[in-house]
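The chains shown are only part of the set, and none of them has been moved.
A and B are the chain letters, set down in written order, and residue numbers restart from 1 in every chain.
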Amino acid sequence: MKTTLLAATLGLLATAAAAQSSVTIFGNIDADIAHYQLNGVRKTLLGSSGGSPSLLGFRGTEDLGGGLVAGFWLEAALLNDTGAGTAGGALAFQRRSTVGLSGPWGEVRLGRENAPTFWNHLVFDPFNGVGPGAATNIAIGAGGNGGSSANPLTSVYVDNTVSYRFGYAPNSSSYVGRGFYAQAMHAFAENSGSAAPLGRYTGARAGYAQDGLNAAVAYAQSRGPAAYGGPAGGEVREFNLGASYDAGFAKLMAHGGFNATGVAGTRYTHWGVGATIPVGVVGYIPVSYHRTRRDNAQGSGAQQVAVGYVHLLSKRTAVYGSIAHLRNRGGDTFTFRGGNGGSSGLAGGGSGTGYDIGIRHSF
Amino acid sequence: MKTTLLAATLGLLATAAAAQSSVTIFGNIDADIAHYQLNGVRKTLLGSSGGSPSLLGFRGTEDLGGGLVAGFWLEAALLNDTGAGTAGGALAFQRRSTVGLSGPWGEVRLGRENAPTFWNHLVFDPFNGVGPGAATNIAIGAGGNGGSSANPLTSVYVDNTVSYRFGYAPNSSSYVGRGFYAQAMHAFAENSGSAAPLGRYTGARAGYAQDGLNAAVAYAQSRGPAAYGGPAGGEVREFNLGASYDAGFAKLMAHGGFNATGVAGTRYTHWGVGATIPVGVVGYIPVSYHRTRRDNAQGSGAQQVAVGYVHLLSKRTAVYGSIAHLRNRGGDTFTFRGGNGGSSGLAGGGSGTGYDIGIRHSF
C-alpha cells in the first residue's frame, strides 16, 4: 500500500487533520523456478529474487519547514521461497535502516545501507544484480566467494554508517541522482581491537545524469577479516565506474573496476557491457557480457554471458525468464550467486549454465 | 487494519488516484492461561494460540485485467506470550510466503505454505488444530513427536513449493473452496545429496462444498530426515479425508487418515468425530473425540476427548475455555502439542488433562 497516497488524498478531504504524519508500507515479492548446472553438478530449485530483490519495508518523511525534511527507512530482505529473512533465518532491516535530515544543502543519514561502491554494480547491470545473469556473480565477491578480494563486511551493505549525499531526492533509495550527484560514507570500526571482523569503511561516489545519459564513479577503502586486510594490516580498496545511455532502441550500459586486497596482494579487475532492449511497450530484453580476471595471472578469472526477457503485466507485476552461461578460468571458483539471498548454492568452479522463469510483484 | 477497505473507500472518493495498489495488514492475537497435567507432571503457563493461531501478515492483490489477478501473502506466526517468532525466536513469514497469478483457469502460487495434506486436519477439527483439544495432538506428529511417522519437513508447512489450485478465491488462505475445488503442490528437494533433511513433497487435495456440506480428500508423498524416509531410501506417505455437514443445531464433522514411513515400516491410522454446537448467537461449543493407533500393534496409539466454549464479544474478539483428556496406549508418547507454537512443552506419554481459558482478537 502506498499509504502516503492515502494520507495525501485524505489531506485534501480532511484538512483539519493537523498531523501530516505518514508511513508507507512497500515491498516486492519475486519468485522463480531455476535450474543450475555448474562444474558437473545440477540443481533445480524454487528461488526468490530472480528478477528483482524481494523485500518488505516501512518508510516515511516529515516536512519540518524551511526546506528541512526528516526521513526514515526500514527495509528487510525476504527469502520468500521459505518465508525466511536474512538474520539467522528471520526478519531484520538489513537492506536499509536509516534516519536522516535533508535540505537544500543535501542529506545526512545514519544507519545501515548500501555502500557507495556497490551501486555501480547494480545500476549498470541490465539484470540489476539478481538472477542467473547477475553481474555480481563474477564482478564482485561479497562473502569471500569466488576468490574475490571484496570485503564481505562492506562490499554490499555497511553497518554503523554516517553518510552525506547531494543531488538525490530526500530519503531516496535510488542510485541515480539528477544532474550532478554525489555521496560519501564513513562507517565506524566499532569492534576494532577484537578478533572479530572489522567493519571500517570510507568511500564515495559521484555521477552525472541528464538527457538519457548517466555516468558514475566510486572508490572506497575498508577493513574486513584478516584475509581481506583485517588486524594483520592492509586495506581492501575498491574502485568502479559505469555509464548508461538511452539510445531509444536500447539502453546501453558499460561498467568496470577493481577490488584489491592489500595484505594478500590480490587484485581482481572486472568489466562488462550490456543493454536493455524494449519490446513494444510491455516487455524488454536484458542482455550482458561480463569478464573478471586476477591481475598478473594470465587466463584467470571468469566470464559470463546472459540474456533474458521481462514481460510487464502492469507497472507492478511482471513475468520473466533468463539464461546465463558462466565460465571460470585458471582455477577460479565463481558461481551463480544471484543477489538478495537468491544464490544457486552450488560450489564455484568449472563452467555451467543457469536459467529461470519467474514472477515479480511489487506493492 | 483492512486497508483494502480504506483503499476501496478512497477509490470512490478519489478516482483520480491512478494506482489501484493496496496492502492489507491483518493479524490475530490469542493468549490463554493453561494448565496441563500429563504422565504425572504438571505445568501452568501463559500460552499463545489457544483458541486460534496468533499471526501477523501483509497481503494484497492486483487486478491485471482480463480476469488475471496477481497476489502476494506474507504471514508470520506469533508466540505472543513472549513476543517471539518461529525462526530462532524471531519473526519470519513461515505460515505463508507466496506470490502468484490467478485467472478463470485457477491459480498458480510459488513459495511456502501449508501442505495440501495438512488442511483436512484443521477444517474438520472443531478446535481448528490449536489449544488443549487440538486433533493434531495425536492425529499428526509434525516434528517427529509422539512416535508418529509424519515428515516434520512437510506435514504442516512446505518450503520451495509450486502449487496449482482451482475453486478457491484468488490469493485465498481458506481451506474450503466453493463447489468442486482442488489443489496440487510440488516442493523441490533443494538439498538433495547432502546430509541435511530433505524436503521433496508431492501432494494433492480435492473436495466439494455446497449447501452446508463439505468433503475433501488428500494424499502426498514426501522425503524427510533419515528416520522419515530420507537418504537411506523410502518415502513418507500421508492420506486423509474428512467431511462436515451443517445440520443447523450443530455442524457435524468427521475425518481420518494415515501416515506411513516407508523405511521404518511404521504406519499410524487416525480418525475422529466432532461438532460445533451454536449457543444462541454469541457462542458455540466445540466437542471432539479422536483416536490414533499404530497398524499391527494392538492397544497402541492414543485417544483424546475435548470440549470447550467460545463466547463471541464481536466478530473480531472472543473469550474461550476448553478441556481435553489425552490417553496414550501401548507406550506411545503423544502429548498436548497445540498448534502455532502453543505446545504444552510436556514430554509425551501416559495420560493427562489440559484446560485453558483465553482471549482472541483479530484485526
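Keep in mind that, in the parts below, a contact is a pair of C-beta atoms (placed from the backbone, for glycine too) under 8 Å apart; a residue touches a chain by one contact, two chains touch by 3 or more.
Just so it is clear, the model here is predicted, and its values are computed rather than measured.
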- Query: 2 identical chains shown; how many in the complete assembly?
  - Reply: 3
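Basically, only the chains that are shown with their structure count from here on.
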- Query: To bring subunit A onto subunit B by a C-alpha fit, how many degrees must it turn, rounded to the nearest 5?
  - Reply: 120
- Message: So in the complex, the part of subunit A that touches subunit B is made up of which residues?
- Response: 1-3, 5-6, 9-10, 12-13, 25, 27, 29-33, 43-46, 56, 78, 80-85, 87-92, 313-317, 319, 345, 358-361, 363
- Item | subunit B to subunit A touching residues, read off their complex | 3, 6-7, 10, 13-14, 17, 19, 21-25, 58, 60, 62, 64, 68, 70-72, 74, 76, 85, 87-101, 110-112, 157, 159-162, 187-188, 190
